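One protein chain omitted, others in place.
Here is chain A:
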Amino acid sequence: MSVTEMFSCIQGFLSADQDVREDIRKVVQNLEQTAREILTVLQSVHQPAGFKDIPSKCARARELFCSVRTQMGELKTKFPAEQYYRFHEHWRFVLQRLAFLAAFVVYLESETLVTREEVAQILGIEVVREKGFHLDIEDFLAGVLIMASELSRLAVNSVTAGDYSRPLRISNFINELDSGFRLLNLKNDPLRKRYDGLKYDVKKIEEVVYDLSIRGLAKEAESGGDK
């Protein structure tokens, strides 16, 4: 094979690769749009009026996740299943956001940490790589960390809205999360950098709890004063 033929051949391969990536990009754009819609619904819980409507917002978010499942189904068809990591960079960002949104919904509903299996179910994907398009563990953890930031903000806004018990519960939750993350041996990668931000979320929530307790508002909350 001559040099020219060799490069022609390679060019054909690169061209085909680019086409696949183009297809993937289009579906990912739709996923990002849906993710933004879910975020808009859930962000409203930060408003004082939004607190009462939490259950209906969660229900609305869950409806939107149906679209996510459909779009995920479409994404899976765009490339061979065993080449997940070849194209992983294309959907890494949106998958992290969707993991965050799923975790946030579950927290708002039950104040517990969502499991990987639950997130995968909400998004319509697998947990285990061998079974198909799956949720990479690092993307799941990144989503959880994004949620931690959201919860530190929620703690602040709960107080503003007059809910003095929620921050205490958020504080316990985030502290346990922090203990969990401390078990991990992280490398110097983006996940590690994101984890480094968790301590600021912990600190912010501690300050809120401190503000409440020195003013006696925490005790008031425990005795049902805010309800």
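Rule of thumb we're sticking to: a residue touches a chain if its C-beta (ideal position, glycine included) is under 8 Å from a C-beta of that chain, and two chains touch if they have at least 3 such contacts; residues count from 1.
The rule we apply is simple: contacts and distances are computed from a predicted model.
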What is the protein name, per UniProt, of the chain that does not appear here: "Eukaryotic translation initiation factor 3 subunit H", "Translin-associated protein X", "phosphatidylinositol-3,5-bisphosphate 3-phosphatase" or "Trafficking protein particle complex subunit"? "Translin-associated protein X"
Who touches the missing chain here, A:T40, A:T70 or A:Q83? A:Q83
If I consider the whole complex, including the chain that's not displayed, which of A:Q29, A:S110 or A:N175 touches that chain? A:N175
Chain not shown, touching residues in chain A: 1-4, 6-11, 13-15, 18, 82-86, 88, 112-113, 115-116, 129, 137-138, 141, 156, 159-160, 175-187, 199, 202-203, 207, 210-212, 214-215, 217
